[in-house]
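Here the complex is missing a single protein chain, while all its other protein chains stay put.
After this line comes subunit A, so read on.
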Amino acid sequence: MTSRRGFLAGILATGLAPSATWADAGAPDYLSAGQGADGSHALFGLSGDGAIRFRHPLPGRGHAAAAHPHRAQAVGFARRPGTFAFVLDCVTGQTVAEFTAPPGRHFYGHGVLSRDGARLYTPENDYDNAAGVIGVWDAAAGYRRLGEFASAGVGPHDIRLMPDGVTLVVANGGIETHPDSGRAKLNIPLMQPSLVYLTLEGEVLEAVALEPALHMNSIRHLDLRGDGLVGFAMQWQGGQGDLPPVLGTHRRGGAPHLLGAAAGIADQMNGYGGSVAFSGDGTLLAVSSPRGGRVQAYDVETGELAQNLTMEDVCGLGAAPGGFIASSGTGTLVRLEAGGIIPIDRAPVRWDNHLVRLTGA
């Protein structure tokens, strides 16, 4: 007997599915995982003004998700070091495909689809070799594994498709972990994080490292501006005595540029950048710190601190027309604008790490 799930996956695989679009799912601007008051986990579609457009149950705690560019589908991943991924139809809430990392690999909670939606790229840990890889999946044919290539670093975390549509940018966090040791960090004194640009076939185009004194600043999360400027958030693994900045920008061919190095300013972030986002107009770059309970936004051109706001357990960040939206683990959803914090909603939802922007909607 064909199960409904199997049936749906089957017709999707044939490419004959009447593809529902994001408009059919309420035209959300963001996806975010969250935990409801009853402890259950769900994936939410949110509009830019914070309205919940859909809410579909998840089997466990989420991290980030990869949004399909036109079909109303989100690929969700079990939290690091999970090996399980699923594809959610955001109109019906049905799981339309499930797939697992190959033996010897686990996901990092992030992924990105190609512009035509045919391929999914997932940062993975080849843990017995302490090497990062990018898994390639056929998103048009039931998420079949097509292959993988090296991420040219250890611990690849976030991944984005550059505006040219043919280049991937990967944040290699540099931290070696192995499922035998849970989430314990195994190589802190020797870690070498990097920002790496690759072709869709895995050819390394450019690898960027921070200065040696900052080799313990793990590059984890990314956001892109339309002109190809990359914003990255970092998590410091060194001593708490002398905290470095946790935010930077990079443009292909140039040197990385760090923001927020001033003493007192860097300290406020507690060495921990959670999410990073460009503002709606692209003039500002913000970083959140759940550990510092802060969001700092910088003028991208001048490097000046433009906004410095406190918000308990803040993590999710996204662009909004007047600046940013931000979410927190305490259930707060706010707009961050030049005038300060504008509350949108206080839902009984503990918002998880990231707001995933839907660009192709």
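By our rule, a residue touches a chain if its C-beta (ideal position, glycine included) is under 8 Å from a C-beta of that chain, and two chains touch if they have at least 3 such contacts; residues count from 1.
Assume contacts and distances are computed from a predicted model.
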{"item": "Hidden subunit of the complex - UniProt protein name among \"Pyruvate dehydrogenase E1 component subunit alpha\", \"Phosphoribosylformylglycinamidine synthase subunit PurQ\", \"Mg-protoporphyrin IX chelatase\" or \"Peptidase M75\"", "value": "\"Peptidase M75\""}
{"item": "Selected from A:28, A:123 or A:290 as touching the chain missing from the view", "value": "A:290"}
{"item": "Hidden partner chain, touching residue among A:184, A:262 or A:338", "value": "A:184"}
{"item": "Absent-chain contact - pick from A:63, A:160, A:225 or A:357", "value": "A:63"}
{"item": "Hidden-chain contact residue, picked from the options A:27, A:130 or A:150", "value": "A:130"}
{"item": "Residues from subunit A at the interface with the omitted partner, ascending", "value": "35, 63, 79-80, 109, 130, 176, 178-184, 186-190, 235, 238-241, 274, 290-291, 293, 312-315, 328-330, 350-353"}
